[in-house]
Structure formats: structure tokens, C-alpha cells
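Selected chains only, in their assembly positions.
Order of writing sets the labels: A and B. Residues in every chain begin at 1.
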């Protein structure tokens, strides 16, 4: 009896530690190839191996994963990929898959190993997720930034070195490592192979590919096999845990700064309060994810990505790796909030003025490239379905009425700041579009940038999520309003300084 | 034996999940009315029902709640309300209570249901808490803001749209939805009923009241029954958990911005460190709450609200929903920190200059409306009693000596900034009280606002709670000092610009 008790205890303890229950299909066998990898890597990179061992990948084979009931499935293939169907998904299964497609494949102890596992590799078992992610604007985050000349000049305004000539400071050059350590860190680097280099290791002399743009975990990473994206951005290596991806800390890596304060807003929202207070008791590993039973309040994933059901087993929201299909608006202003772009690749957008922007400088949307009202209504309805699990219709209606109003009013406040910057350009007190100069590189232009990139965005995120002071004093309406006053004063100061300088009274020092 | 083991396991597991132990009085029976509600709402709003099922309300009847020993009681009535004494406190018990008093009562499947459960409803079982909350300045948060013309003009300075005329930007209008999404979100909206509207539901066509000012969870909400406050602001629906209310994340919803950075200060304080490091092992559900046994370091609730005892069973601090009865000072400067107001309704305050402010512009307190030194001493003594559970007298004395000094010095720094703004008005470089203009709507005036609302407040909160950098570089003394220098320079720049403009050299563009 004592023994039986102990066994039960052991199972209880295991069940408590392992919050993503591995279905009772028996643990998966590890392939010989992966066993060979582990032979060295358990010693060489023990942290990776330990992390992987806790994963679903290490414990469930693709063919067993397929046996789960429809809503419990974590794979989306119809038939498992032959070569890897019967074993755990280990080192070899991912890092030696389809070796010819990967420019970073190298000979490694008799294996053709590639360093960068790409979405195409993941698609062997998760084709639907990879397909959806291709429609997610995040998968195009690299090109959408660096191939759009307007956004690239904003990037330069952050990253370029400067030089001071005694009166004015001007942008000079920028280097690749800085960009990769800055904007491109989240947007995703372009990973390239620059030959092979040999190096002494604990296992003797070995050859490895030389990568540039590495390390890289950004959502729009350009991979050596030509694909875009990094699933590990959210499903962190090497546990690739759904639990981690569902927790808001994961999203915070790229969504916390003043430009996209989504995480900070969430934290002070009532939903975030509940997560902060009670989240440690919720079940983040359950598939599907049952509202009320598994969690009390939504996290980022609940509203934007996860498969959510109710206790009756009805699907409340479908799993989506496109992620914006419940979002009527792109709240992120460029410079104005606008209906979501139709295409994940936003470099194709041109407004009437010929600029690669989703709105005119007046705020008018570049409608042809953006979803229409019907699609907005559809998306809003999908989102509302989730809200309605815990809130009555009048509550939800009231909430979205305020959000619509906030989109409108914050765009108005962006417009007022745009009027000031247009006046600055017209008066010759700053150099902008008319002089074919960057619109983001002078002090007053940067104040304009902060109006929409920081303050209007913060206010809109707060409105969307109930983020209290992020719509008021914490980079919210107070700053939108104050910034306009400061911009107007700054313009007056520029004018006063300019006149003195024209009169020949300023001499360069240094 | 195996079965017995399983039962014990089950109980162990239950005990671990249910951190607010439901005394062994047997689970409460659910009333027929509530059962009728659940019949549909388990399907229609499953999240609400699941949340409620975990609550004390769902599991303990009022008459059983009364049987608990004095210090363990969570109700404050003498005799349970007849109609609901014997059953769980469910949907019907709260939402159909006293239907005539509620303007939002409507016919719903044969029941007279009201949407907004008010403090008066809660008072059926918690009369003392509701009475105390009525003395809490938070219960008057709506009127204290919108009915005080000075504060209302600060609110407008945040929320109003603006217009740029080519030289200056001016405030224009503000709409109700913006206010409800901004300041009023925390202060509490006025919820009003605008008729009844019929709508298609999954249960067929039904009628519902049309509410404005909804959704609403602000602490000073004006309810359709005329009462003030929302208990659910902290005791979040529909678990109404004491655990949640005791955790600092709950307070963070309204106390995190630069104006009231209490939560951020707490997080970096030694107390907050301990909560962040070890809080997951503390017992937040115990009533009463035993220092040392249930928790190692205080949360917001410990110092300001909770019933705290020591292991000997002595009461260290009484439960208080008035919440300021351990606070000698109102650290929140308007514009100066001052002894706490006597009345929760602060609209009655008038300073010597006739302004509805608790101090003069010089800092002198409007003493008649504020607690006197004797009351301050008494409140300080109540707070000290809590500190002394873990700190020796010399530690506590030293701490409060620094706080008193910080109140004094931060008020001095507010005074210096006030001198600058008075000079700006006098020189005609900004329009203020003398011109009957808002004192908060121009750039330099907003710098003045930030001096006391952001920097002096942050410094004082940091001093009160050991908040380290929030008293130095994080919106603290560095900013108080820098802001004065920037205001003085800004005044010089305004003067230079003003002269140029008088000479007719500025022409309006646009």
C-alpha cells in the first residue's frame, strides 16, 4: 500500500509540475539521429537539452499527436511527415529537415545540419499555423520597415550617428550592427551565410557556417532558406511551449515601449489585474482553452490568437496565427490609426500623395489598400464574441463605442500637430517633404512623431483594453494636448532664433 | 484504501486550489431564483458563472457567514437579511434586491433585474464596509473632480480637442465619451438610463435598458439608484475576492501613472521586492490576516485597509474601508501636499483666495477643511502600529522623520515653480487667474502642473514607501529640479519670441 501511495504521489507531483499534460499515449521514442545529437549536446549545451525534454516535442510523436480529438490537436497536418512520424520531435527532426533548402546547412559529425529552423520546417507538422502566420503583418515586419523609404527614414532618425557644427546637429551614418540591435531586433534581421569557418571546440576542430544578422529572434526574420518569420519569437526555444506563448510577458518583449505600450496597458487593465493577482492558478496548457474553467480573464493570446471554447465545448474563437482577424482597426498610427491593411506586405501601399503610407497627411485613409467597413464589422463581431463570454451586450457595446470615438479624436489631435509641422516647413523653420528632407530628423519633427507614435498610440491602446492612466497622464491625452502647446511654442522660439541668425548675430563656435 | 487515498488527494488538491478556505459549514444551497438565472447564463455568459462559482458568495450563505468567530467574519450585519439569509448569494440575490430603488431595473424573464449592483445592495450584508467607504474620498471621486471648476479645467487641459491658428493652438471642445475613457474611467462615470430597447438575443427578442456612462467600474461611480461607488472596483466581479483586493495589481489600475505612481513605487520598495519574490507563497485569503504567518511584507491593503492581527490574536490594525484613517497627510499635491481633508466631499473646500483648493497658491493649508495636528498624530500612530510588527521604533521614527521632511521640501519646490508661473502671468507671457483663463492650458503652465502632479507626488510616494529611484531620477527630485530650470528658460524664450511678435515680424501661416 505504501508503495502504491508513493506511486500515486509521484504521479500527482508530476501532474502538478507538468502543466501541459502529455496525453497518455506513452512517451515518444527518441530517434537514433537525435540520440546522436544528445550524446554531445547534453554536455555541450545542457540548458537547451533540459528545456527541450520538458516539451511536447520531446514527449509526443507526430503520429500520436494526430490521434488527439479535433479540438485538442496541436498539429494541423492531415498525415504525419513520413520520416519523422513515429519518434519524438528532437534535434535532428528539425535541424536536418530538408537540408538542401537551407543555405546554412553544414556538415556536422556526419549530419547535414542547419542552424536556423524556419517556419517552413515547422510547417511539416503545423502547416495551417505557418500559412496563417504568412498573412500576419508580423511575418513581413522586416521588409515593411526597411523597404518603406518613409519608415526607413524614421529608423534612421533613431539610429544614425550625428555631428554638431557649432549651431546645428545633423545625422551622418548608421551601421548594420546598430540597426540589428535596435529596430531590427524585434522586426527581424536578415540572416545570411558568409562562408564556413573552422574553430577549436571541446570536441576537437570543427567547421561552422559564419552567419551575419545573428543572433535573431525577431518576428519577421529573413531566414537562410528564404522564408520569413521566427516561430520561436513567441514559442520560445527549446520548449516551444504554448503556455509561454499565452502569457503576456512573451508579448512584452516587443510590445512595451512608448510606441506600442500594449503590455503596460494590459498590466493596469482590469484583465491584467486579474492575471497579476490570480493568473498563477490558471491553466495555460489546456488545448482547447476553456473560458471560466482554465482562465478568468483574457491575456493577449486569448483575444488575438488562441482557440477558445466554453464549457459546453462550443468554439468561441478559432485559433489564428494571422492574429489581426479580430482587429477592425490598426490602432498603431502611421501617422493616423486606420482600417487594417489588407496585405501583410504593406510596402505595396501608396497614398494619393504618392507616399508609401496607409493614410494621407490629413488622415484620410488610403482606402484601396485597407479593409472595408464590412470586413471591419466582421472582425469586430469576432472580437465581441470573446468579450461576451463574461460581459453583457450593453457593456460590450459601450466599450466599443468609446474605442471608436477615441480612434476619431486621437486622429484629430494628430491632425492638429500635423498642421503645426506643415507650418514649420512652410515658414522654412524646418526642412520637410517640400525640401525632400527627412520628415523626422529635426527637434520639432520629432515632437510631431511622438504625438502619434507615443501619445495617440498609448491613448488608443488604453481605450481598447481599459488601460486607465495610459489614456490620461501616462503618455496619454495629457501628453497629446501638452505636446501641441509645446510644438506651437517651439515654432515661435525657432522663429525668434531664426531672425537673430539671419541678422548675422550667431557665430559658429568650436 | 486506494479510494480513500484518492478522496484525500482530492481534498488536498481542492485545498490547494481554493486559497480562500470555505469554512466547513457545508456548501450553501442555491436559491430557485438564482437557479433560474444560471439556467441561461451558464451558457450565455459562462465566464461570469465560472468566476462566481469559486467565490465565497457561491459557497457560504449569509446565515452561515454570521456563525464565524468575530475576527474571521466577512459580513458586518447583525442579523442576516431575511429574504436571502439561507442560500448562496447568487445572481438573483444581488441583481433583484430592492428593485424599486434602481432606475435600471427592467423586466427580464419574469424577474425585476437591475444591471448595476450598487454599494447599497452590498450593504445588505456588508453595512459597515459600505458606511466606511462613504467616508472614503474615493467614493466622491466623480463629483470631487467634475464639480470642482479648477480640477475640471485641469481635466479639460487633458481631454479637449485643439485648433492651431498658425501661431498658437487653443483648446476647443470635449465630448462625453472621451471623458469617460479618460479621467472619469477611474473616478467613476455617472450611469444613466435612457429608455428601454429591444434586441435579438440567442434566447429570442428581449428588452434591455439603454445605459449611458457604461461600462463603468470607477471608484466613485454614480449609480442609477443614486448611490456613489463601485465595490467591484477592487473586489472584482464576479468572485469579489478578498485575495484579489489585497494584491497590489488591483490598486495598480488607477495608481500607476506619473500622477499617482504608488504601485510603481511599491514594486521597487523592499516591501514590493519581497512581494515580487515570495508573495506566491503567502496566504492572501486568511481572515483575519496574520502578520508573519500569512505574509512577510505588507501590500497596499495591509497598510491602508485590511484587518491585521499578530499570532497572539491581537488586532494590529482594524479593517477600514475609509482607508485614509492611517494617513496623516494627503501626499497627493493639489498643488501642495496637505493634511487630509476632513470630508470625503472636497467640493466644499474654499481657500482664502476663494478657490476650491485645499491650500493657497503659496502652500498655506486651508486649515478649516483639513484634519488638525492631533488627528494627524493619531493617524500616524495607527500606521506606525503596523510598521512596528517588523521594525524597531528607531527605524520607524527615522522613516517618518524623512517623510515629514520630504513633504516640506517638495512643497518648497512646488512653490518655486509657482513663482515662475506667477511671473509668466504677470509679464503677460501666459494667461492665468488674473485673466480668468485656465491655469493649465499653455505649455509653461503644463510644466508647472507636472512639477507638483508628477514630480513632487512621485518623490513623496517614494519617501513614504521606500521607493528609491522614484524619489531621484524616475520622475523624482532630478525632475523637480530640472523642471524649474526649464521653466525659467522657457519664460526667457517666451519673452524673446513675444518681443519679435510685437514688432510685427510673425505672420500667420496656413
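Note that in this section contacts are C-beta pairs under 8 Å (C-beta built on N, C-alpha and C of every residue); 3 or more make two chains touch, one makes a residue touch a chain.
Predicted, not measured: the structure shown is a model, and the values here were computed from it.
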Complete-assembly copy number [criterion: all chains share one sequence; 2 shown]: 3
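Assume only the chains that are shown with their structure count from here on.
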Turning angle required so that chain A lies on chain B, C-alpha fit (0 to 180°, nearest 5): 120
Whole-Å separation of chain centres (CA-atom averages), chain A against chain B: 33
Chain A to chain B touching residues, read off their complex: 1, 4-5, 8, 12, 267-270, 272-278, 280-281, 291-293, 296, 310-312, 388-395, 398-399, 401-402, 405-406, 409, 412-413, 416, 419-420, 422-423, 426-427, 462-463, 466, 468-474, 476-478, 481-482, 484-489, 491-493, 495-496, 499
Residues of chain B that touch chain A when the two form their complex: 1-2, 5-6, 9, 13, 17, 19, 42-43, 45-51, 115, 157-164, 166-169, 171, 175, 177-178, 180-183, 185-186, 199, 201, 208-211, 214-215, 217, 236, 239, 241, 243-244, 247, 249-250, 252-254, 256-260, 280, 441-444, 446, 453-454, 490, 493-494, 496-497, 499-501, 505-506, 509-510
